[in-house]
Each structure stands twice: as C-alpha cells, then as structure tokens.
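Contents: one structure, followed by commentary.
Here the complex is missing one protein chain, while the rest keep their positions.
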Amino acid sequence: MAGRNLNQTALHIPDGYLSPATCAALYAGAAPFWYVSLQRMKRAFNTQMVPLLSVFAAFSFIIMMFNLPLPGGTTGHAVGVGIATIVLGPWASILGISIALIIQAVFFGDGGITAIGANCFNMAVIGSLATYAIYRVLAGRASITSARRVIAAGVAGYVAINLAALAAAIEFGIQPLLYHDASGAPLYAPYPLRIAIPAMMIGHLTIAGLAEMVVSAGVVAYLQRSEPALLKRTAPGAAESSAAVGSLRHLWFALAALLILTPLGILATGSAWGEAPLAQAPRGLRALSSFWTAPMPRYAPPFLKSPAFGYLLSAMTGTGLILLVVLLTGWLTRGRAGSRGLTK
Amino acid sequence: MSGYIERTIASLVAASERAAIAEQVAFSEGALQRVDPRVKVAGLFALIVVVAASRRLSVIAALFVIAAILAAASHVRMRRLAGWVWLPVLFFTGAIALPAIFLTPGHAVASLGITAITEQGLRAAAFLIGRAETASTLSALLVLTTPWPWVLKALRIFRCPMIVVAILGMTYRYIFVILQTALEMFEARQSRTVGVLPPSERRRLASSAAGVLLSKSVQMSGEVHQAMRSRGFRGEIHLLQDFRARATDWCWLAGFGLVAAASLWYGR
Partner (left out) sequence: MNIFQLRDVSFKYETVAAIDGVSLDIEAGKRIALLGANGSGKSTLLRLLDALSFPGAGSISFQGQPLSEVRFADHQFAFDFHRRVGLVFQNPDVQLFNPTVFDEVAFGPLQLRWSKSEIVARVNAVLESMEIAHLKDRPPHRLSGGEKKRVALASVLVLDPEVLLLDEPTAALDPRSQSQIIDLLIGWGDGGKTVITATHDLGLVEDIADHCVILQAGKVAAEGNPAELLADQALLQRANLVHAHRHRHGSVVTHSHPHTHPHKHGSETI
C-alpha cells in the first residue's frame, strides 16, 4: 500500500487494534474539538474557511509523505501537526490534520476506519493543542525572526508527537485489561501498559519525534527568511526587533523545567493507571528487552538485568534526547545564515 | 545515506499511481461497482464494525472470505489486493503481533528455551492480524469500487455535514495539485544535486522544500477562494446528489444487513 510503508510507527492506529467501544469513545472525545474548531474557524475565516482548510489539509497530507533525513543517519516521516499549528493556529490545525488523516484512512488505507476518531484525537487534537501550548510558552514574546522561535517550534513538534504517541500507547495498553476471550487471550492490541508505553515511546522519542522536530523547526526557519507574515498568527505580542538577548535565557529555563517534568510525567502516567511506578514499569521494560535482545541477556553483566536500571535507562534516554534536540536545533539555526545562497 | 529525495519521489509517485488505478477499477463494470454508493458505504462500514466487534476467529475468517469473493466479483485482482493490502498489513501488524505469541501469559504449547509460545499468545496474534487484514480488505474494496466523489456524497447518509463533504472533496483535489508541485520541486532538486550533501544540508533542503510548499499552499488557497467567490460562493455549500437506489440495491442492502447481523450474532 502506498501509504502503508510511509508510517512505520503505530501512530496511525489500524483497524482491529482497538475495541469498538474504545473507538466510539475516542470519536466522542474528538467530536467536541471538531465542533469547536469548526465554529471558531467559521468566525475567524468566514467564507475563506473552506478553501483554506482544504488546501492546508492537502499540504499536511503531502508533508506526511516527505522522507526526512534525521540526525543519526536514519530517515523518518512527520505528521506536520507542529507546523500546521504554528502557521494556522490550533483550531485550524485540528481540522486540517483530521481531514488529512481521514483521507489517509479511507483512500490510502493508512490507519483504520474505525480508528479515525482515535487517530484524530491523538495526532490532531492532542498534537495541535500541545504544540500550541509549548510553542507559545517557549517562544514568549520573541520577535518573529528570532532563533528562539525556531527552537520553540522544534521542541513543540517533538513533544507534541511524543504526547500523541503516549496517548496511543495508553489506548493500546488498556485493551488487554478490558477485552479478552474466555481463555484469557487478548482480543485487540495484546500488550499491557507496561509494555505498550515503552515500546511506543522509544520509537517516537527517537525517529518520529525527531522528524516532527526537523520539519517544525526547519519550516519556521524557512518562513522567517522568506515569509515571516505567515508566522504572525500564533505570535501575538512578538517583539519588533530581534535584539532580545535575555529571551534566550528564559527559554533555557523553560526547557529545564520541561526536562525535569518529562521523567516525572512518565512516572505519573504509570501511577495514574493504578501501577506503582517503580515496581511495575521495570517489569515491562524487562519483558520488552527480552524480545528485543532475546539471545543476549545470558552474557550481559548482571546490572543490566536490574529492573531499576531499565527504568533509569528509559528516563535517561528520553531526557537525553530532549537535550539533544535542543542542541541540534540550536546548531541547525546557527548554520542557517550560511545556507542562504543555496536555498534561495 | 543519500536517496531521501528518491524515496520521497517514490512515495509521491506511488500515491499518484495508486489513485489512478483505484479510479480505473472504480469505473469498470464489476459487481460492487454497480451498487449504489450509499449502500456500499453503509454496508462495508457495517462489516468493518462487525469485524472489530467479533469475539470469534471463525467469524473474522468468514468475513475475510466474503471480502475476497466480493473483490473477485468486482474486477479487483487478488494480486493487487495482496500487494496493496494483505502483504503490507501482514508485515506491519505481523511484526507487532509476533512478540505477543511469547509475551502473553497462558497455557504454553511449545517451549523455546528461555521463553514459550502460549495458546493465548497465538490467539491474540491471530485476532490482531485477522481483524487488521479483513478490515483493510473491506475498506480497500470501498475505494476500489467507488469513485472518490461518490464516496464523499454517500457520507451524507451518516448525516456528515455538507461542509465536511465539500472540504474532503476539495482536499483530495488539491492533494494532486500539491503533489505535482512537490514532485517537480524534488525532481528539479535531484537534477541539480551533484554528489552527496552533508546531512545537515539535506535536512535544510527538506525543510525548505516543505516551507516553499507551505507558502505556495497558502497563496493558492487565497486564489481558490477568489475563484469560488467569482462563481457566487458566499460561504454556503450546496451539493448535487443524484443517487437512485434500484431494486438490486435494496437486495444488496439486505445482503449486507444479513451478513452483518449473522456475524454479530455468531461472534458474540
């Protein structure tokens, strides 16, 4: 399937992974956001809403097909929700990304038809709102062309995709708890939360998250050079000059807060689902590593088998990756001035 | 590590070809092609929901066979279904389902040293793969036997707002316009690229391409808006819907209803 090889991650949930009740609940969860977005769009754009949404959804669809070179030599695909939100605002992004996802599901078989509600809820609703909140907080009042906006866009896209993945992981993870047949065999996604969450997050903390970061930061950097007016919608009160040196320091503080919160967030999610985080999460990771490195554990040093180490490793990976993202974005933006000749 | 441009071009071309083939098959004279789109949309959607709801593997397998028979009767070649749906779904969902065979606790049927295959694990994998394959086949049948604009107009039977139907139609239309622009941009880029660019440069190029496409899209939406206003558009959407259900369509509807109800009953 043309679309099938586009999204190697399970962020586009296919049919059969979620029970009909879960699907219905997520349709119901997405519906009020669709409704509010439609009302807001009608008010903000009037008769221009129909062509704007259509062309923008088509753009998002095409962006999802871009094969993006990522740091580390791999390539990946972005959802485009970061840049959609930054240019059009969260409401238009919710609708635009949803429309692109619906066409992907129905026409190209990418993502299930029963899971449209779930996919829209995770990627369009959570993705857009998370991008918007993080971008607004991190970008602050920085001028339209400031490097801080590029970093804010990259981080916002990265975190938004990871939150969407977390939501999908939770949806997967509650399936075996709720639905199994008489023999105890899971009827839908078979992995419990303690496996589903780390399995989903590792792929998204690395490839999918980085892809979204590259597109969000890169397109913002491009628009700063060639069409800064397109960045104004989500930058109210942006400073006129790009002088604000102090603004970058604020950014680092905001980022530090984010870094500290990330592992806490993972812990909090664990306990929210009724599991004592430190005792249970490692068991999931241990189970996970047993099928990833199946033949290996025998020869591995004993501390690798320690459950606490497994959890620490995953938390460190996440935090480290965020730090990496920040450094890379900064480095990307620094290199930007030199490339002007090539991109114009 | 070059080739990301080639891979993007390949994705774009594949999407375009897939659409072309779907359009071609949809206009051929097969069994499902002759059915009223509203009946097809409702019927196939009902079957997909039943696939998701069934608690018995045998019912899912039966629905898969029905989907394959419908495909054969509608000029949808098995090879095409295998290439577009069955194999990709098997690879993707299969890879996800495989560890479940070992990880699901339950009655062990075969021991492999440090781990064991469980009966529950096998059933879990079979449910996941069976559902994903059957539902994907049914949804592929819909777009392979129904031109996209008709699929959209048929959505009106689910009380889908007119404005959503219009936006979905217009999005599909502009996917091809933007796809063409992207293709030309990448091909031009490809012809000018000599040697291998450093990774940072490749990233910058990819995001600049996305940026160019974005600003062109915004500009285009403004022009489309003018073109719509020029022909009397005032924000209200009106659609012409001209489906007429014939006697055979009612038979199909009854057939879909019967299969769905029976599967739901047996699959409790």
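Residue numbering begins at 1 within each chain, and the chains themselves are lettered A and B in the order written.
Methods note: a contact is a pair of C-beta atoms (placed from the backbone, for glycine too) under 8 Å apart; a residue touches a chain by one contact, two chains touch by 3 or more.
All of these numbers come straight from a predicted model, not from anything done at the bench.
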Residue among B:A124, B:M220 or B:A260 touching the omitted chain:
B:M220
From the listed residues B:A68, B:C160 or B:M185, report the one that touches the chain absent from this view.
B:M185
Which is it among B:L138, B:L152 or B:L253 that touches the chain not included here?
B:L152
Omitted-chain contact residue, chosen from B:F102, B:Y172 or B:F256:
B:Y172
Contact residues on chain B toward the hidden chain run 20, 23, 27, 147-149, 152, 169-170, 172-174, 176-177, 180, 185, 188-189, 205, 208-209, 212, 215-216, 219-220, 223-224, 226-234, 236, 238-240, 242
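Heads up, the rule we're going with is that only the chains that are shown with their structure count from here on.
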With centres defined as the mean C-alpha position, give me the chain A-chain B separation in Å.
22
Parts of chain A lying in touch with chain B, wherever the complex brings them together
1-6, 10, 14-20, 23, 38, 46-59, 61-63, 65-71, 73, 75, 83, 87, 99-100, 102-103, 105-109, 112-114, 176, 181, 183-191, 195, 214-215, 217-219, 221-223, 226-227, 230, 287, 290-291, 294, 297, 331-332, 335-336, 339, 342-343
Applying the document's contact rule, which stretches of chain B touch chain A when the two form their complex?
1, 4-5, 7-8, 11-12, 14-15, 17-19, 22, 45, 48-49, 51-53, 55, 84-85, 88-89, 92-93, 96-97, 99-100, 102-107, 114-115, 119-125, 127-128, 130-132, 134-136, 139-140, 142-143, 148, 151, 163, 166-168, 170-175, 177-179, 182, 199-215, 217-218, 220-222, 224-225, 228-229, 233-235, 237
